[in-house]
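Quick one: structure below, then a few questions.
Every protein chain but one is kept in place in this view of the complex.
And then subunit A:
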Amino acid sequence: MYCVREVTKDLYWVGANDHRTTLFENIHPIPRGVSYNAYLLLDEQSVLFDTVDWSACRQLLENLEHLLGERALDCLVINHMEPDHGASIEELLRRYPNLKLIATEKAFMLMRQFGFHVDGHELVEVKEGDTCTFGGHTVTFIAAPMVHWPEAMLTFDRANGALFSADAFGSFIALDGKLFNDEVAFDRDWLDEARRYFTNIVGKYGPHVQKLLGKAAGILDQIKFVCPLHGPVWRSDLGYLIDKYDKWSRYAPEEQGVMIAYASMYGNTEAAAQALAARLCEKGCTKVAVYDVSNTHVSYLISEAFKYSHIVLASVTYNLGIYPVMHNFLADMKALNLQNRTFALVENGSWACKSGDLMQKFIDEEMKNMTVLNERLSMASSLHADKAVELDTLADAIMDSMRT
């Protein structure tokens, strides 16, 4: 059964929702699913903007057949070649032998690399600032390298104000019938997953996102719809979304608050983390989020690390090193280019306590523009009452650094 929604006159959402995939990119859990968005413009020519994951290809085809009727599909614009959007290209090429492809040079290269038989079709290679007319609609292409692949571009339709934004402004969570941002409680139900999507998928490329936001600022007043490849279409409150993107891509925290991530084998480090959380709340900072790194997928940890201004890492010493899961969290923060955070460290070791020094070294040497507070809490096996003063000192140091 077809499942389409009208975005605006002559423009339709023809994508699909996916609740069966458990791991996005085979790494990030998506318990609430994801949508693969594709958009069909019915002008003098019929134009499809991007395709969908292979698992959703049948739905896309049914949607296209429903809307096209007897018409053929004339053009396919590929903004992003990652297979969750590009995998269905080959099938479309077979079904529509006269299909014209419009993409960047690198996108065509990737199509060939992935084994799609594009040669023999009309291929239009576009770059920044090029335009293309389909009848009443003329679109302009905007290069978006490394957001988050090198071939990526955005397409802007001046006639209806639709910006096809590729992976930018996307989010996890299946649409499940809703399409527009004003049809969901975004800030309440979607923001955490949108942040988790951005930070884990695009987080590393903040400077390129900033560059893109700079370009978007020039046409902001003309944008009526932001049509991303995942998640809702934005037709209101663009300022809210851009503000979030600006913060994330500048690595500026959204909240003055504390994320406490602990690695605890038998609950002793956990107890210290909990005691610290309670102290912070007592002192007036209730924006405290506590996570056990061992049973929290790192993509959630990354998302929270981008959200809060302060991060407490509490880790046991394991094989004279940092507890592996904590180490993995640190490595991921580095990989995703997280910057400008204040860290506090809690270390535990029963015979040779190393984790604090090693975490400090990692943060100082491997990460950018991070501050590690001097007040480190060290414990041997468990936190005893005589360390209450130090625990308090650590909490005070965190509170102090939040004020300055």
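Following the convention adopted for this analysis, a residue touches a chain if its C-beta (ideal position, glycine included) is under 8 Å from a C-beta of that chain, and two chains touch if they have at least 3 such contacts; residues count from 1.
The definition used in the following text is that contacts and distances are computed from a predicted model.
Engineer: Mind telling me which option in "Biotin transporter", "NADH-quinone oxidoreductase subunit K", "DNA polymerase IV" or "Acyl-CoA dehydrogenase family protein" is what UniProt lists for the chain we can't see?
Structural biologist: "Acyl-CoA dehydrogenase family protein"
Engineer: Of the residues A:Lys211, A:Lys224 or A:Lys283, which one touches the chain left out of the display?
Structural biologist: Looking across A:Lys211, A:Lys224 or A:Lys283, the contact with the absent chain belongs to A:Lys211.
Engineer: In the complete assembly, which of A:Thr21, A:Asn160, A:Thr296 or A:Thr393 touches the absent chain?
Structural biologist: A:Thr393
Engineer: For subunit A, enumerate the residues touching the unshown chain of the complex.
Structural biologist: 145-146, 150, 204-205, 207-208, 211, 369, 371, 373-375, 386, 389-390, 393, 397
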